[in-house]
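First the structure, in the form of C-alpha cells, and then the observations on it.
A protein chain is absent from this complex, but the other protein chains hold their places.
Then we have chain A:
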Amino acid sequence: MSAVHGTTGAGGPGATAPGRPGPSGALAGRSELGVAAFLAALGVLVLVDALGLHAPYSQSDPVGPKTVPYVVAALLVVCAVVLAVDVLRGGRGESEGGEDVDLTHPTDWRTVLPLVAVFAANIALVDTLGWVLSGTLLFFGSVVALGSRHYVRDLVISALLALGSFYGFYLGLGIPLPAGLLEGVL
C-alpha cells in the first residue's frame, strides 16, 4: 500500500512495454486509458459547469459556489493524468475477485448486454405496464440472460416475486407501486 503505482509490482516501472508479446501498437491492451479519458472528460465537464455559475462576491459567502467544483475538477484532471502515466508505464488496475467471479475468461458481453437491455426495458415499461408485469419481465429476462433454461419454472417464480413484492409493499409498507395495465384487477 505504499507505492503510488500499487499495481506495477512485478513489471519494471521504467519499461513501457514489459516484455509481453502484445498485439500491434502501444495502445493495445491499454483499455484502462479509457478510464483516464473518462476522468478527464468529467473534470472538464465539472469545470465548464462551474464557469457558467453566477457568483457575485458576497460578504456572507466569500467561498461562493464555484470553489469546490474547481477543486473537484482539478482533482479529476490530475487523477486522469497520473492514471494515464501509470497505465503507460505498465500499471494495471486489479479486477475485483469474488465468490462467483472467474477472472480467467474475458468479459462475457453476451450475458451483460442482455441484462442491461432487460433493465432498460423495465425503465421504459414500468409506468405503463405497472410493476407486476414489468417486474416479472425484469426478473425473467435477467434469469434467462444469466443462463437459466427452466423457462416455465422461471416464469412462475418471476410472476410470484413481482406479485408478492407489489402486495408486500402495498399492504405491508403502504407504498403503492404502479398497477399499470392491471389497474382494477389487483
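A few notes on this one:
As a convention for this text, contacts are C-beta pairs under 8 Å (C-beta built on N, C-alpha and C of every residue); 3 or more make two chains touch, one makes a residue touch a chain; residues count from 1.
Here, contacts and distances are computed from a predicted model.
Here one chain is missing from view; checked against "Heme exporter protein C", "Dihydropyrimidine dehydrogenase", "Dipeptide transport ATP-binding protein DppD" or "Tripartite tricarboxylate transporter TctA", UniProt names that protein "Tripartite tricarboxylate transporter TctA".
Hidden from this view is one chain, which touches chain A at 1-7, 32, 35, 38-39, 42-43, 45-46, 49-50, 53-55, 59-65, 67-69, 72, 75-76, 79-80, 82-83, 86, 91-103, 105, 107-109, 111-112, 115-116, 119-120, 122-123, 126-127, 131, 135, 138-139, 142-148, 157, 161, 165, 169, 172-178.
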